[in-house]
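With one protein chain withheld, the remaining protein chains of the complex are depicted in position.
Right after this comes chain A.
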Amino acid sequence: MGILNLTKFLADVAPHCIKETDIKSYFGRKVAIDASMSLYQFLIAVRSEGAQLTTADGEPTSHLVGTFYRTIRLLEHGIKPVYVFDGKPPEMKGGELNKRMEKRAEAQKALDKAMEAGDQAEVDKFNRRLVKVTRHHADEAKELLRLMGVPYIEAPCEAEAQCAAMVKAGKIYATATEDMDALTFGSDIVLRHLTFSEARKMPIQEIHLKIVLQELNLSQTEFIDFCILMGCDYTDSIRGIGPKKSIELIKNHRSIEKILENIDKSKYPPPEDWNYEGARGLFVKPEISDPDSIELKWGEPDEEGMVKFLCGHRQFSEDRVRNGIKKLQKARGTSTQARLDGFFTVLGTTPAKRKADDKKNTPNKRGKLGGAGKGRGRPK
């Protein structure tokens, strides 16, 4: 999903673009959440004793549990979430979707086998692989969000593309997703791990597209070509070309067309009918609704509606739901803390580099700094 190995690559090559932060520092920020991604996470992660939480009839409710509690957590921290749901998948994603279907079929087979053998660990493992977010799940989540007074948007096509467009238009601060193609779509800031459980104590990663481009020394179009080389959802990539080779090629030739003219095609055969132009088109001009036409409103939660929706048939405990709603109302009541950056202009950032860069040991500076950093700040 997303762009193959991009996070790892960025952490190695452009470490400055990833900042680890705490959820507390996002108060007052409007954040777009990739809904399909988080529902999927909830369906996998929110479980008790390995089984999903279900209604009386065995319909899963894990996605609702997750949506309910994690959204409350975000609101309690003063974050204003807006959920963005996927629309129809782009035609070019067909290949990728077929692959996923095949994998599911394989997992199903493996599951049947494990069931027969009675291997519980294996059964759990393949059960998780079979998780799929259906239209029904999404509709239930939308209903819940509506009752909670949290806005959601239905993207005409890919959710990440819609999020990116809203970030670009300044409607929201960042896109929260695990899918790195939000960067390829041009979202200035991408947050990872935002909807993870508090218990996992995962710091939030904030990735800045501007710094990515600066550190890689690429333009946005070149970055898109680079991502296609790395491997995206919409088309195949060239076999035998990994992250290192990709960045080298893109830096030398600056576009896929030029790369194709210059590489040894017998050694690196490009895929047949390689539609990289189509993929690029999807990233550059994705199908989205105009961000300016979208109105975001965080309204009053509907307490009775929520109790009716969650308790009873869906077997939520009424006490817990009412408690959660109380938290929601409290979070709404408090005034928001403003930030200084809103009042004062940032004149500029001096990056963490010593001014005496002209010293002899510049070449191995990175390594040296990393080593020295650990022992810092403890005078003897």
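In the analysis below, a residue touches a chain if its C-beta (ideal position, glycine included) is under 8 Å from a C-beta of that chain, and two chains touch if they have at least 3 such contacts; residues count from 1.
Here is the rule we go by: contacts and distances are computed from a predicted model.
A.B. asks: Among "SKP1-like protein", "BRO1 domain-containing protein", "DNA-directed RNA polymerase III subunit RPC3" or "DNA sliding clamp PCNA", find the name that the UniProt record gives to the complex chain excluded from display.
C.D. replies: Missing chain, per its UniProt entry: "DNA sliding clamp PCNA".
A.B. asks: Among A:K24, A:K103 or A:K210, choose the residue that contacts the chain missing from this document, as touch is defined above.
C.D. replies: The one listed residue touching the chain not shown is A:K24.
A.B. asks: Given the contact definition stated above, which residue among A:S48, A:S266, A:S293 or A:T349 touches the chain not shown here?
C.D. replies: A:T349
A.B. asks: Could I get the residues of chain A that touch the absent chain, sorted low to high?
C.D. replies: That gives, for chain A, the contact residues 22, 24-25, 27, 296-298, 332, 334-356, 359, 369, 372, 375-379.
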